[in-house]
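Removed: one protein chain of the complex. Kept in place: all other protein chains.
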Amino acid sequence: MSARPGDAGGNGAGARGYRPHYLAHRVRNSLLTLGGLAVLLVVLLLVDGGASVKLKQVFALFAIWGIATVSLNLVNGVTGILSLGHHGFMLIGGYVTGLLVLPTATRDNLARSARSELSDFAMGLSVENWFRALGLDSLTTPETLWARFLVAVLIGGLMAALFGVVVGFPSLRLRGDYLAIVTFAFGEAIRLLASTPLMSSFTNGALGFAGVPSDIGKSVWWTFGFLAVTVFVMARLKYSSYGRALQGIREDEIASEAMGVNTAYHKVLAFAISAFFAGVAGGLWVSWVGTARLDLFLFFLTFYFLVAISVGGTGSITGVLLGTALVVWVRQYGDPLEQTYALSTWAVAAGLVLLAVAALAFFLRRVRRIKPDLGPVVYVPGALGLVAALVGLLGQGMPALQATWQGFGMRAITLALLLITIMILRPVGIMGRREFTWAWLFRERLDEPTEEERAQDAWLSNPALSGRAGAEREDDEVDA
Amino acid sequence: MLRLAGVNKSFGGLQAITDLSFELAEGEIVSVIGPNGAGKTTVFNLITGVYTPDSGDILFEGGSLKGLRPNAIVDRGVARTFQNLRLFTNLTVLENVLIPQHHKLRSTWVSSVFRTSGYLAQERRMHEVALEKLSFFGPRLMGFRLHQSVEVLSYANRRRTEMARAMATGAKLLLLDEPSAGMNPKETREITEIIRRMRDEGGYTILLVEHKMNLVKDISDRVIVLDYGRKLAEGAYADVVNDPAVIEAYLGKRSDKTSAVARARAADGLVAGSSVDVPGSAAGGEERS
Amino acid sequence: MRRIAVTLAFALTLGGLALAQGTIKIGVFLELSGRMAVTGNDTLYGVRVANEQQPTVNGATVELSVCDNASTPEGSVVCANRFVDEGVVAVIGSYSSSHSIPAAGVLQPAGVVMVSTGSTNPATTQVGDYIFRIPYTDQFQGAVAAQYAHNDAGASSVAIFRQQDDDYSVGLSGFFKDAFEALGGRTTVLDFTANTVDFSAQINNLRSFNPDFIYYTGFCAEAASLVPQLRQQGFTQSILGGDASDDTQCPDGGGAAFDGFTFTSFGEPEVLTGAAAERAAEFRTAFEKSYTLDHFTGFTLSGADAYKVLVQAITDAGSTDHAAIRDALANLQDFPGVSGDITYVGTDGTPANRVMGLYAYQFSGNSWTKAVLKGISLE
Partner (left out) sequence: MAASAVVPRRRPWALWLVVLGGLGLITWRMLYLHGVNEAFNAAFFAGAVVRSLQLGSLYALIALGYTMVYGIIRLINFAHGEVFMVGAFAAYFLFSRTPFSWPVALLVAAAIAFGVLQFLNFWRGRARDPIVLAGALVVFAVVAFALASTQLGWFWAMVASMFVTGVLGMTIDRVAYRPLRGAPRNSMLITAIAVSFFLQNFGILAFSNRQTPFRPASFFTGPLQFQVFGEPLFTSWMIVLVPSVTAVLVVALTLFVTRTRLGKAMRATAQDAETARMMGVNVDRVIATTFLLGSMLAAAAGVLWGMTFGSINQPAIFGILPGIKAFAAAVIGGIGSLPGAVVGGVLLGFLENFLTALFPRTEYFSGITEYKDTFAFLAMIVILLVRPSGIVGEDLSEKV
């Protein structure tokens, strides 16, 4: 157990040159991080080079939704405000980016076709025209699409951030579930307004516009590049003084206000930053799908992000990415769930799921030493699961169970049930608030007393006691 | 340093504070005492901006605090602790003491993301200030405890963390709301010593709300007695305690039904200690040391 | 571990191609569930019967890889991606324009020929040269409907119901509006979105316009709510529907309110003339062997023709190379289809001079029949 890195060490009062704890082991940690990035690059190379188009698109989708969940986590996990309007910000980012980056060929096509209500002003909005106006003709060729896309995504993000500020203001007067509902109302209002005649000169109403180039949205490199930037900014923000202030607001807003944190400014800041990255994710999502349509930004998008955050771990960036991977995997590779099977197979599957939930509940109660082990949370799903499995197995022959049933929407049902189980059994999510860091890997526990500390204090050397805050004995030591 | 001039505050008909005025000079330790519900915590909330006074004014170093948001008042240099311990429970002790210094940070969130040299210097400074304030309490909150999350700390340690947090805001005036609540006699003596050191070494001016009379007696230069939102008496502890109005406020009116013992005890100036038992505190009667 | 998985994937696809000589895959993606399930399945039955009639081409047996897009644009994109992964030779589908256009966006860059069985919106074939269609375009249908409303029904002001989030409906209503106003009539457009049930707002707007004829360009899911509410609110004007109203959900869902509801749709055998009528009748008898006749509609014939033109193109091309199939299809001249002659030469993938039928739902008590009024074309 090496001495705790970068600490003033032991009982020395006063502040000798204290190096913040996260600067410890810099060399080793940065080497390991570089190693990790190398592995990621190899994986991306394989995927990019691989034959399967679907795998490439799934990785790109993971990165895009990762940007959205990590940015939503800044508001939900770090600042503790439940925001349900994330799909609204993505819509703004998506439409602005899509409109700005539409190739001229598609624009003329749209202008001629009877299905476009896009006004001439909206048609004129294109980064290509702006570059040409600025004389940067080299950037208007099809190869330099990435430059135009970059500018468009930034503008989309800024527009979304603007709305983020607008949505942030009610958060100054409202708390908890009232605020959640106002953010939800904003999200839905944005989508409904986008289809009204007022806005349809920009959004072409509910029909949207097709032909958005998807070579950026579907390229693994660009999407993971954007994801890397988002994770970098969010991680650095979380571990900075601003991050601590936001977490202070999550813990106790009144105490933060009393400790000098301008909670109004910080909450609006959190909303704005989160909305900016949501706008970027929206732009990439429109590019991934290839068309800008309103029914891409329904509330189910925010629901999937909530599942990712809650299952992965609120407040932990690695946890959120883990959750996103799970959600994308179920969404994209959940097809077998939606095929038609005989009722008996459905019964057996339901039985197994319920038994798994019962086992998980039993395991968690044992770990947390909750008596009695076999609480209702365990035996109710267990019994139901057993019955369902038996009915399924034995009833193979029965005609009633022969009827086939198309598992429609089973992917969404699985995600919904997974979220309910997680909320009941482990509300903080798989990773809780802990991050996956190299220090965690090498088991450097900062909050455990080190050897010399144990040696100095008699009562600390007895491990049983060190955990308990022995207020009585501790004082006698100091006074003697 | 701090001056309240004719402050009134009412909550929909209930007159909480009526025409309260008092002053606090630099480096003074003043205690505010009074029976429960006398409005002591309301005074704190008025000074720290949680409530705004209906009339009258609160001046700090000449500038008026009336109508300012709580965090602006902290910028001016007034910090407080809470009666029922509002700590950032899931954060570590070190983080709890770093957050109050956030308002002094001069760099934007962008520079904190890119960790510019200016930002890192301020971050180092914040860490040093945090350790300096925590070291006021000796080794108890240092070493491995720095990185323990607050919920595993003992009640007394949490009290100390809350005080360190108030000091870390860089304030000049500290409002301590029952700092010794929930502490045993040894810890109360220790806290008294620490408050005195804070005033002498730290140069803080302290306004105290306290029920334990021996702590008030040992440490406060002046005492203000509140009853039903009015200032009953002000002055040194000795003469305030014997003021008949104060005894009456604490023990209620003399009436034939009061037993002989109660009258005797009141007569010889031993004002019964906290007429209300703060949860977890030692037996009320031990003040008769 | 990842490395092995990837090399395995390579081996499989190579292996797949080697086996190809034995079987070739044609992708079929249609609306088999959701709002347009009735028409989607009717089309699929047409494709299956045509497959039974011509199971092999150039010696290879044809395997139909069926995918359900659940009446959603995303479902169509997922199906298109799956077909590209499976390396299908060509793709049939889908029925609605809103689903065909996104899929065309995937299949065109991938260089896979796609023949849409029901999309009448011009934008579908404009996506690229690999995209073809069997039916006419909305421009043609809009003009024919305007001509019918103005000349046959003698209308001077028409209210057009438009589903604003569907390519087909927006296209058709736009073309009808231009054609009818060119004939000197007045029009107003009333918008609604998919799955609308409460039409009181649109009916309010209708009152102030007081039309003498109504043209409905949406689907039956919404018509089943709109038409009864129109009749109940006292609107007795005659209503004309587009080919999306050729769906049993309309009369079944709307009930007796649909008595006298006329609509234009794909040509059925009774409407065709000469050799095409006999081919259609023969196909109908072949169809009767496997499915009941109430599934036999113009869309069934369109599905069958999509399969037949592809088989013809592969035989002409003599190989399963995508570009060769596309060229063969583009040079098709007077192909004897069951839904009429098909010529792609000199078009952007839309067959020229298709024949349309005019039909009406007639109720006696609670049961209804689909009456064939007459064949209809542009004068």
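Order of writing sets the labels: A, B and C. Residues in every chain begin at 1.
Note that a contact is a pair of C-beta atoms (placed from the backbone, for glycine too) under 8 Å apart; a residue touches a chain by one contact, two chains touch by 3 or more.
Keep in mind the model is a prediction, meaning the values are calculated, not measured.
Engineer: Which of these, C:Ser33, C:Gln147, C:Thr347 or C:Gln362, touches the one chain of the complex that we don't see?
Structural biologist: Touches the omitted chain: C:Ser33.
Engineer: Which of A:Tyr333, A:Trp405 or A:Trp440 touches the chain that is not shown?
Structural biologist: Touching the chain that is not displayed is residue A:Trp405.
Engineer: Please identify which residue in C:Asp191, C:Asp246, C:Glu268 or C:Asp305 touches the non-displayed chain.
Structural biologist: Spelled out, the listed residue whose C-beta touches the missing chain is C:Asp191.
Engineer: Residues on subunit C that touch the omitted chain in the whole complex?
Structural biologist: Considering the whole complex, subunit C reaches the absent chain at 33-35, 37, 70, 188, 191, 195, 197-198, 200-202, 204-205, 207-210, 221-222, 224-225, 228-229, 232-234, 249, 252-255.
Engineer: Just checking the interface: what residues of subunit A touch the absent partner chain?
Structural biologist: The list for subunit A reads 76, 80, 82, 84, 170, 173-178, 180-182, 184-186, 188-189, 192-193, 195-198, 254, 299-300, 303, 306-307, 310, 377, 405, 407-410, 412-413, 415-417, 419-420, 423-424, 427.
Quick note on the criterion: only the chains that are shown with their structure count from here on.
Engineer: Where the contacts of subunit A and subunit B overlap, which chains show up?
Structural biologist: Under the touch definition, subunit A and subunit B have no mutual neighbours whatsoever.
Engineer: In terms of Cα-based centroids, which chain occupies the most central position?
Structural biologist: Taking the mean of all protein C-alpha atoms as reference, the closest chain is A.
Engineer: Express in whole angstrom the distance between the two chain centres, defined as the mean CA positions of subunit A and subunit C.
Structural biologist: 40
Engineer: Which positions in subunit B touch two or more other chains at once?
Structural biologist: Nothing qualifies.
Engineer: Give me the residues of subunit A that touch two or more other chains.
Structural biologist: Nothing qualifies.
Engineer: Within the complex, which stretch of subunit B touches subunit A?
Structural biologist: It comes out as residues 48, 50, 69-71, 74-75, 79-80, 82, 86-92, 94-95, 98-105, 109, 112-115, 119, 122-124, 126-129, 131-132, 135, 138-140, 142-149, 152-157, 165, 169, 184, 186-187, 190.
Engineer: Going by the contact rule set out above, which residues of subunit A touch subunit C in the complex?
Structural biologist: 43, 46, 50-54, 57, 109, 113-115, 195, 205-207, 210-211, 289-291, 293-296, 406, 408
Engineer: Tell me, which parts of subunit C touch subunit A in their complex?
Structural biologist: For this pair, the touching residues of subunit C are 2-3, 6, 9-10, 13, 33, 72-74, 77, 81-82, 84-85, 101-102, 105-106, 110, 121-123, 126, 164-167, 170-171, 174-175, 178, 191, 193.
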